[in-house]
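With one protein chain removed, the remaining protein chains of the complex are shown where they sit.
Per-chain numbering from 1; labels A, B and C assigned in written order.
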Amino acid sequence: MINVLYFAWVRERIGLPREEIETNAQTVRELIAELSAREERYAAAFEDLESLRVAVDQELVDFDASLSGVREVAFFPPMTGG
Amino acid sequence: MINVLYFAWVRERIGLPREEIETNAQTVRELIAELSAREERYAAAFEDLESLRVAVDQELVDFDASLSGVREVAFFPPMTGG
Amino acid sequence: MGVRVQTDPFNAGAELKTFSSVQTNAGAVVTFTGIVRDLPDNPLAFMEIEHYPGMTEKALEKICDTAIERWKLADALVIHRYGKLTAGEDIMMVATASKHRKDAFEAAEFLMDYLKSRAPFWKKEHAKDGADWVAQRSEDEDALNRW
Partner (left out) sequence: MGVRVQTDPFNAGAELKTFSSVQTNAGAVVTFTGIVRDLPDNPLAFMEIEHYPGMTEKALEKICDTAIERWKLADALVIHRYGKLTAGEDIMMVATASKHRKDAFEAAEFLMDYLKSRAPFWKKEHAKDGADWVAQRSEDEDALNRW
């Protein structure tokens, strides 16, 4: 079970802020493929990876990062702090 | 008559903050030569021009600046504001 | 070193006073304050800032640690608000203290550049004509390359 979090317009497109997901995905990229295949709203959110960022256990990583032992994955647009 | 001002260690070496000087010097450099010839304390203050700065009518200038029409000349070390 | 992530307003002036007054051997203090700007052609109703609780604090602490080590800062402070803000309100501030001004300035710019693009905050502008997520500016991403 992985806790998956969505922020900003990713959250709005998918329609929820977080969910628990049972998955065999080995990498973030595989998890994205799995979710996108599931429903149109996921496919819409994950359509353009260039405009997405991902954190694994609260650290920014790239889409090929491993999910082994991971408890939390978060998807969001490029950050706009400051 | 030119009003001549001295600041910081230039003031201390010469021993006064300002004086009025009757001079025919055409440039700052000529004024310095005239003063240095006058007394040892002036010669000591003007010994090393590299470590001196000059302002004419409250604008920084170089030593070859003209004194024509000038009312105020100030001599001081490099500035250390901030 | 201090990191605060909060909904409450803060007083940048009071923060500067406190931050400065505890510096015993740093001659240079730099602050940056970010203020909500109004939208030129479409008056802003409010700005909403979302963040990633947990990750935000960790990311800010890491950025501060890096700055303190790299520029040998005497101190660093980051305050960032989230929630609803209106035009003219202070969004965030950073402060740095160092012996020399160059280090204090550089570290503050570094903190800001990282905060802009690497701390998990997202801004949404709500105006009369609708609401839009603020897009990252390419200059902000480029600004990271100099560090």
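Just so we're on the same page, contacts are C-beta pairs under 8 Å (C-beta built on N, C-alpha and C of every residue); 3 or more make two chains touch, one makes a residue touch a chain.
Note that this is a predicted model, so its numbers are computed, not measured.
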{"item": "Displayed partners of the chain not shown (whole complex)", "value": "B, C"}
{"item": "Listed residues C:A12, C:L73 or C:A119, member touching the removed chain", "value": "C:A12"}
{"item": "Sole contact to the chain not displayed, among C:E57, C:D75 or C:D90", "value": "C:D90"}
{"item": "Contact footprint on subunit C, counting only the chain that is left out", "value": "11-18, 20-21, 23-38, 88, 90, 99, 101-102, 104-105, 108-109, 112, 139, 143"}
{"item": "Touching residues (missing chain, whole complex) on subunit B", "value": "5, 7-9, 11, 55, 58-60, 74, 76-82"}
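The definition used in the following text is that only the chains that are shown with their structure count from here on.
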{"item": "Geometric centre distance via CA averages, subunit C-subunit A, whole Å", "value": "26"}
{"item": "Distance from subunit C to subunit B - Cα centre to Cα centre, in angstrom", "value": "48"}
{"item": "Sites on subunit A at which at least two other chains make contact", "value": "none"}
{"item": "Touching two or more other chains - residue numbers and ranges from subunit C", "value": "none"}
